[in-house]
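For this view, one protein chain was removed and the others were kept in their places.
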Amino acid sequence: MPVRVSMLPDAQRPRWSTALTSVEPNSIVLRGYALDELMGRLPFGDAIYLLLTGDLPTPSLSRLVDAMLVSFIDHGVTPPSTLAARHAATTGASVRNAVAAGVVAFGKHYGSDALLCRQRLEEGLDLVSDQRLVQADEIPPPGFGHRTHPNDPRAIRLMQIAHELEADHIYTQFIRALEHALARHPALADHPLPVNVDGAVAAICGDLGLAPEVADTLLLISRIPGLAAHALEEQKRERPMRVIDPHGHDYDGPLGLRLGDRRK
Amino acid sequence: MPVRVSMLPDAQRPRWSTALTSVEPNSIVLRGYALDELMGRLPFGDAIYLLLTGDLPTPSLSRLVDAMLVSFIDHGVTPPSTLAARHAATTGASVRNAVAAGVVAFGKHYGSDALLCRQRLEEGLDLVSDQRLVQADEIPPPGFGHRTHPNDPRAIRLMQIAHELEADHIYTQFIRALEHALARHPALADHPLPVNVDGAVAAICGDLGLAPEVADTLLLISRIPGLAAHALEEQKRERPMRVIDPHGHDYDGPLGLRLGDRRK
Amino acid sequence: MPVRVSMLPDAQRPRWSTALTSVEPNSIVLRGYALDELMGRLPFGDAIYLLLTGDLPTPSLSRLVDAMLVSFIDHGVTPPSTLAARHAATTGASVRNAVAAGVVAFGKHYGSDALLCRQRLEEGLDLVSDQRLVQADEIPPPGFGHRTHPNDPRAIRLMQIAHELEADHIYTQFIRALEHALARHPALADHPLPVNVDGAVAAICGDLGLAPEVADTLLLISRIPGLAAHALEEQKRERPMRVIDPHGHDYDGPLGLRLGDRRK
Partner (left out) sequence: MPVRVSMLPDAQRPRWSTALTSVEPNSIVLRGYALDELMGRLPFGDAIYLLLTGDLPTPSLSRLVDAMLVSFIDHGVTPPSTLAARHAATTGASVRNAVAAGVVAFGKHYGSDALLCRQRLEEGLDLVSDQRLVQADEIPPPGFGHRTHPNDPRAIRLMQIAHELEADHIYTQFIRALEHALARHPALADHPLPVNVDGAVAAICGDLGLAPEVADTLLLISRIPGLAAHALEEQKRERPMRVIDPHGHDYDGPLGLRLGDRRK
């Protein structure tokens, strides 16, 4: 006689709710908006923001969120996460598997600095409001310095856009104060550690009032196209099962193109 | 004595190239464009298109690509892939792990219909050009009909946008012809099978000249925000380790909101 | 002109070493032993132990490690991780993808209790050696109680085998002391919380001197066959894309079989 494994009678099963998307026959409603009405009218970046937060972004916010999404979209072949995706791709695994390999290859040493920096900013702002001293023992602290870029061009641009849009408030000011304090650190006399893209995103998302886990999710989403593009390129340009050397690679695409006045 | 495992001397190691992103100190170049110049100017959807294809989309193409990306962004809690992400989230796994669980939970029965439909369209167009007859034995063929929507509102809207933008050519006409042929199939007298969102994407991407694997990757990217949003909602609204019942759920978000004339 | 992305000249590239497996033409050496000599002589459980620790287990240890590996091999369809694997399988994703979906669906609320319990035992033993009091604020603490089993038969058996093999030392004694202390907790008068399988594994691995991350890896390995078996059963017995109800399932396999004296 078969044995019942289930433990709850039907009547006691709790119902549960979602506030993301309603799906009824011939009707899909995303955060209250008919999905087919959004299509062709709402940019993908705005739809991501709407889905994650429940609100349509203002035009300023839309531009800032898009700038953050674009800033992380790819960083060449060297990140371990990208190399994990390439190693999956070279075996003939599907692009989706290569993306999954890349997604699970984010850890506390890579892909977590924006979240860690945000935590420091929260702690630091608490300390400041308590009139206590700030001390930073860890060099470099998350959000400062970059192994390739002495002065991360993405951070410079993000801070500039936030300033133009008057979206730089207490978090942005605080990370600037930390940057100045770090510049006077005796161990860093010859190696300044300016705010990097993780630090800029952490501060700006703090000023935008985005929860830390939502900000972190924006960055995860933004890197998916990069992982996928590397998997596609690997399968299109390279022979299967090659040895992927993390050193011996060149960029052979175009350089020096400009958007011109095509878009503002 | 330790044993050498590596097999190639340094001098024989082949170099390899990437055409996606050039990374030099203080300079990141995406498909030829300085990334920091793109930030704040290029919408995320256009940046995805640029990264995957190497070209900036025209304004019409930009709108069509955004419409496709938005159309797949979420479909509520019932897709197995979304439930896999929720099951990861309820254990306290990270949002990125929940996204990975969702990404690997696409298979030939879910998430592959756009690619399968595209293959049918290619085969069908070859047959037509060879003056041979088309026969469809599989009912429903990929790209037609939907288990929830008798008439998929996303497909209707995508075909309409493609028509407005004069982007509907031979693939779109062919899938329309197949739809008409199916309507006369004796087994489908009472259950018509109109083009669904997978079919619309397959046809439109064919007309846009996008390689099938690039079109498939666009859809993968477009669902990531949905998987992530469900993981965030699961961890924010539900207690850990709950039994996730695929039946007993409601939508409790807003309904009936309109974009109005806020965006065109 | 293409741009060099790599940053280190060949001569400066550091070599690195592995102590796991040497691979030379026609020779594979696992932790010092010729792999082909091990085949047919060494049980898989012993090979796992050898690979993870570098040592062949003694016969007693071999039996205890196998008992731990077997104890976690499957726990029916209800664990969220198993349901994540089933949700992947129902889409037609491969068994390996279903296993990956299951592996990433372990989190701090499921699949981590052995590791958490081990940490508590380490802290507790430190406190005892410092003559300080032990206090457990969290009810239930990791390693005690089970949502299905009032008295986990796997824990009973593991502790019994460890006792028979005289492998129960300070960690095992300490977790027993904690179990006795919990039994006197006023909140638990009617709901005792005996040591569960996670607690038994944590204590026994502590007594065996296995590093916490190695013990945790043993459990990960031991559940892989379960995830794979559910994926195979899903694809063999169920139609694709079914709604997987976490309640409405029965066990319809055999019951009451005995090993008899077939093996000792």
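A, B and C are the chain letters, set down in written order, and residue numbers restart from 1 in every chain.
We adopt the following convention: a residue touches a chain if its C-beta (ideal position, glycine included) is under 8 Å from a C-beta of that chain, and two chains touch if they have at least 3 such contacts.
Computed from a predicted structure; not experimentally measured.
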If I'm reading the header right, one chain is hidden. Which shown chains does it touch across the whole complex? A, B, C
Consider the whole complex, including the chain that is not shown, and state which of C:H75, C:H169 or C:H185 touches that chain. C:H75
Even though one chain is hidden, which residues of chain A still touch it in the full complex? 2-3, 5, 10-11, 13, 17-18, 22-24, 78, 80-81, 83-84, 87-94, 97-98, 100-101, 104-112, 147, 240-241, 243-247
So which bits of chain B touch the chain we can't see? 2-8, 10, 13, 76-78, 97, 100, 104, 148, 246-252, 255
Considering the whole complex rather than only what is displayed, give the residues of chain C touching the chain that is not shown. 8, 13-45, 47-48, 51-52, 54, 56, 63-64, 66-67, 69-71, 73-78, 95-97, 99-100, 103-104, 106, 111, 148-154, 156-158, 161, 213-214, 216-217, 220-222, 224-226, 228-230, 232-233, 235, 237-238, 242-245, 248-259, 262-264
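Criterion: only the chains that are shown with their structure count from here on.
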When centres are defined as mean Cα positions, the distance from chain A to chain B in whole Å is 20
Euclidean distance of C-alpha centroids - chain B vs chain C, Å: 37
If I count partner chains per residue in chain C, which residues reach a count of at least 2? 2-3, 5, 10, 13, 78, 97, 100, 104, 246-247
